[in-house]
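Read the structure below first, then the notes.
A single protein chain has been omitted from the complex, and every remaining protein chain is retained in its original position.
Each chain carries a letter (A, B and C) given by its place in the written order, and its residues are counted from 1.
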Amino acid sequence: MASNFFGQIFRITTFGESHGAGVGVVIDGCPAGLPVTQEEVNQALVLRRPGNSPYTSPRKEADLAEILSGVFEGKTTGAPIAIFIRNSDADSSQYASIKDLYRPGHANFTYLHKYGIFDDRGGGRASARETAARVAAGAIAKKFLAHYGIFCTAYIAELGGIEVAPQDFSQLETLQSKTYSSPIFCPDVEAAERMMQRIALVKEERDSLGAIVACLAKVPVGLGDPVYQKLEAQLASAMLSLPATKGFEIGSGFNASRMRGSEHNDLFDRDESGNVFTRTNFSGGTLGGISTGSSIFFRVAFKPTSSIKQPQETLNVTGERALLQFPTAARHDPCVAIRAVPIVEAMAALVLADAVLMQRCSNL
Amino acid sequence: MASNFFGQIFRITTFGESHGAGVGVVIDGCPAGLPVTQEEVNQALVLRRPGNSPYTSPRKEADLAEILSGVFEGKTTGAPIAIFIRNSDADSSQYASIKDLYRPGHANFTYLHKYGIFDDRGGGRASARETAARVAAGAIAKKFLAHYGIFCTAYIAELGGIEVAPQDFSQLETLQSKTYSSPIFCPDVEAAERMMQRIALVKEERDSLGAIVACLAKVPVGLGDPVYQKLEAQLASAMLSLPATKGFEIGSGFNASRMRGSEHNDLFDRDESGNVFTRTNFSGGTLGGISTGSSIFFRVAFKPTSSIKQPQETLNVTGERALLQFPTAARHDPCVAIRAVPIVEAMAALVLADAVLMQRCSNL
Amino acid sequence: MASNFFGQIFRITTFGESHGAGVGVVIDGCPAGLPVTQEEVNQALVLRRPGNSPYTSPRKEADLAEILSGVFEGKTTGAPIAIFIRNSDADSSQYASIKDLYRPGHANFTYLHKYGIFDDRGGGRASARETAARVAAGAIAKKFLAHYGIFCTAYIAELGGIEVAPQDFSQLETLQSKTYSSPIFCPDVEAAERMMQRIALVKEERDSLGAIVACLAKVPVGLGDPVYQKLEAQLASAMLSLPATKGFEIGSGFNASRMRGSEHNDLFDRDESGNVFTRTNFSGGTLGGISTGSSIFFRVAFKPTSSIKQPQETLNVTGERALLQFPTAARHDPCVAIRAVPIVEAMAALVLADAVLMQRCSNL
Partner (left out) sequence: MASNFFGQIFRITTFGESHGAGVGVVIDGCPAGLPVTQEEVNQALVLRRPGNSPYTSPRKEADLAEILSGVFEGKTTGAPIAIFIRNSDADSSQYASIKDLYRPGHANFTYLHKYGIFDDRGGGRASARETAARVAAGAIAKKFLAHYGIFCTAYIAELGGIEVAPQDFSQLETLQSKTYSSPIFCPDVEAAERMMQRIALVKEERDSLGAIVACLAKVPVGLGDPVYQKLEAQLASAMLSLPATKGFEIGSGFNASRMRGSEHNDLFDRDESGNVFTRTNFSGGTLGGISTGSSIFFRVAFKPTSSIKQPQETLNVTGERALLQFPTAARHDPCVAIRAVPIVEAMAALVLADAVLMQRCSNL
């Protein structure tokens, strides 16, 4: 079943495996006339790249994207934009010893049962490597959104139980620059320090950590379509399509379930120029699935990395008990959520780009 | 933009407003040969119906569904199944006094800005009334799933901060019958008692409460498609498309972000007959977006009902400050999540029915 | 498999059977603010209605459409517009004697093999009755197109081998009024006279006739999307989705296969005001699947009505030889193409409405 595409008007289709030729994306529906360069795509990929810091996987990925189509003399032509990122540092030999074992927290059990075949070299389509294609596409989506003054930024909001201090949401560009200057994408320097200590400790114990990524977006009123394309429904779908995600909440999120209506309702008010705003933003920036003009604010829960260096009891594909021990050389992130920050941002950008185009069709 | 449909192969399109002729649904893609009766659809609607208990809105909706097409001599024919539920108790006059005011927590502000027009009689498409169409469709989806031994059930897991005791997930039918014998769809009698007291109190204070709905499903291995149609992505999209939802989590959910990999990984094991299972189910029943065969388990956060009887500061559509006071006669649920229980169940059934059909296309 | 929908942004989903409760359509994606009345929809249905003249079936269909949703105070709201046309004159008893026979040229053989079940009262979904829903939707699409000065009109171009004289395509409104004043939708009075004589003769011989419907549309430059949503691909799909159609051609059509490039190429020129046009229009108004601004011109071939009053050798559902004799009371069109004229027009309007909205997403 065709299921590797996302979006209606601004649509991406991704392909590729972690240990095959590479990963790629076709962006179908990007409007013509947008200035786009290969360098911009590669800059976006650098952020997601493993091996950037001791807090992410030391696996080296050159991640050099090639734009194969859709851009002519520096501008999009309206034709599909295909981007391919060739795999360079995919050493699949290390997986040989464990290729017949079900890996806890991994997809090889379910893929094998679903398809009767599994690309046992890496994670196949379930690998986080697939997300490089999303980041490449997201770079184009962000360029498109920037044209309309729409901007989104994500960051580590909580890691291993450590929360960041409340951030100033009125200056998203500042928030982003603080975030991207942190080796773990955490805008709160003090909290980041403690998180890195926690990571170092856990790594030593050959274990891993979960985290929460927050994302904010500055958007105009009117994005999102009733009723099954509500903006939060699209965002939730986008986020839960990411590997290792376990939850999504917008605005007040799960806390809303413990609040009263009189607290939770965001009251409408206006400023001196007559601009309407809400005094609070528990809604997280949407009402009835349509953006209010307040900041979109949502959070995504990531489970701890499933690949850990401790021995784990499991079964092999013929059903016999076995012990899974990832090879010493295997390189894993101690906390996948860190690298997920630019990915969450990319998926948010893809949702918003699609919503901007959908919005053009709402009225005469 | 066409956005009122859900599903790929088993697809619904809903229509209708709270204060128009009625609401309805077209189910396109239901396989032929399924026994279906109008009575079954109506029985499902009774559960969602307001006015069932003092804990839900006293608004009376006859909710008599008529199957307009697609069923011949008691069986589906493969043709689209249209179901229409005519509105009978839609008194829109009560809204006259407040029709020009932005309602906090409601969609009239965003709809008006998006479309330049708003059906000010009720909530239009944003009304919870639309969900009756989902429940009707869900009844057909459940019939289809039952044919394959797939079953899902939802319940109130937390309300106004009161949590239910852990439930036995090995017997979902029992869990469902306990749930549906409760006036507030809560399987824990003792917790339900306290919840009802809390509701009574809050109602008196002209306020409302939020809650969390949990949902479980018994499914075979293999449902869900990589990568953008992961089962949890589809479920998240389905749930966040419901009015008043603020969050979705599967399995360990947001708690996963505070766990370690060594705790969180569900270890594979086998029983005496050689059946593979996982010792724990933090994953919530999916790995890589594909069902493992363990119970699907997810939770949905609902905000407190936005319509409250307290006066609220707001603006009118011309931007002047005003006080919103819902008319005394207006009937609202003190906690929308209660009636959402059968709706969550219906949406889960629609996702699963679609996944069952998608799964048929995975192999030669 | 969901397959009863058409269009991407302006999307219709139809439902209903010839001998069930009725037929209907949900239009999802019609922009807000369009003035629409139930009367306009019913006026469009009158044109398609059988029983209008001795040259179409005497079956009486009240065809009273009810708009169930999506219109508030005379204007569309952006919500789905559901329209239902209840069946009134569906006498299925007449089919009792032949219900177990495969009908030559009909779909009961294929439906029965595909679905294992067939609504044997009428033609089920394969009945021409389904097209009433398309005409209702087409009426809304035409309203939308009129807002942009886009207009389309169809007519009988050939019937029983008799061709109409060349028509003046510069005044499409005039062409339409000539067409709709003819009992057989033929703008050429003299040819129409001969066609009606031919029909009368064939009817007497209990036989039927095929015909060709031509359709023209006045559109701006730029409609149609590369490469699988070329305007002619969408039109071809729309036309071949109609019952009894056997062919589609645009512009020069099959004649193009006998021409040379030097004849066929439409040379670009400009008028005194600098407007670009092509000296000829063999292309039929598109180049590369995108409208040139010249008239869209296409033709659709209809087979002779399959239901004829002559006895026909066939089999019954258990494989025994049998003689099919439609009951004397059965009412069939001697030439289905006549009533197809407003249907072709409706489908063309639906394609163009979708294309207008798609076009909004082409550029920054």
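Going forward, a residue touches a chain if its C-beta (ideal position, glycine included) is under 8 Å from a C-beta of that chain, and two chains touch if they have at least 3 such contacts.
Source: prediction; values computed, not measured.
J.: For the chain that's not shown, point to the residue among C:Cys30, C:Met195 or C:Ile308 touching it.
T.: Here the residue in touch with the unshown chain is C:Ile308.
J.: Which residue, C:Ala96, C:Ala146 or C:Met259, contacts the hidden chain when the whole complex is considered?
T.: Candidates C:Ala96, C:Ala146 or C:Met259; residue touching the omitted chain: C:Met259.
J.: From the list C:Val71, C:Ile150, C:Ile343 or C:Cys361, which touches the chain that is not on show?
T.: C:Cys361
J.: Residues of chain A in contact with the chain that isn't shown?
T.: 1-5, 7-11, 13-17, 20-24, 26, 28-29, 32-33, 66-70, 72, 75, 77-82, 84, 111, 114-119, 124-125, 357
J.: Contacts of chain B with the missing chain: which residues?
T.: Contact residues on chain B toward the absent chain are 8-9, 29, 31-34, 78-79, 144, 147, 226, 357, 360-364.
J.: Just the residue numbers, please: which parts of chain C touch the chain that's not shown?
T.: 1, 3-6, 8-9, 14, 102, 104-107, 109-111, 113-116, 123, 125-126, 130, 158-161, 202, 207-212, 221-222, 224-230, 232-241, 243, 245-254, 256-270, 274, 276, 278, 282-284, 286-292, 301-308, 310, 312-315, 319, 321, 337, 358-359, 361-363
Convention: only the chains that are shown with their structure count from here on.
J.: Mind checking the centre-to-centre distance between chain A and chain C? Centres are C-alpha means, answer in whole Å.
T.: Going by mean C-alpha positions, chain A sits 46 Å from chain C.
J.: Measuring centre to centre with CA averages, how many angstrom lie between chain B and chain C?
T.: Between these chains, centre-to-centre, one finds 39 Å.
J.: Return the distance between the CA-based centres of chain A and chain B, expressed in whole Å.
T.: Distance between chain centres, rounded to whole Å: 26 Å.
J.: In chain C, what residues contact two or more other chains?
T.: In chain C, 8-9, 29, 32-33, 78-79, 357 touch at least two other chains.
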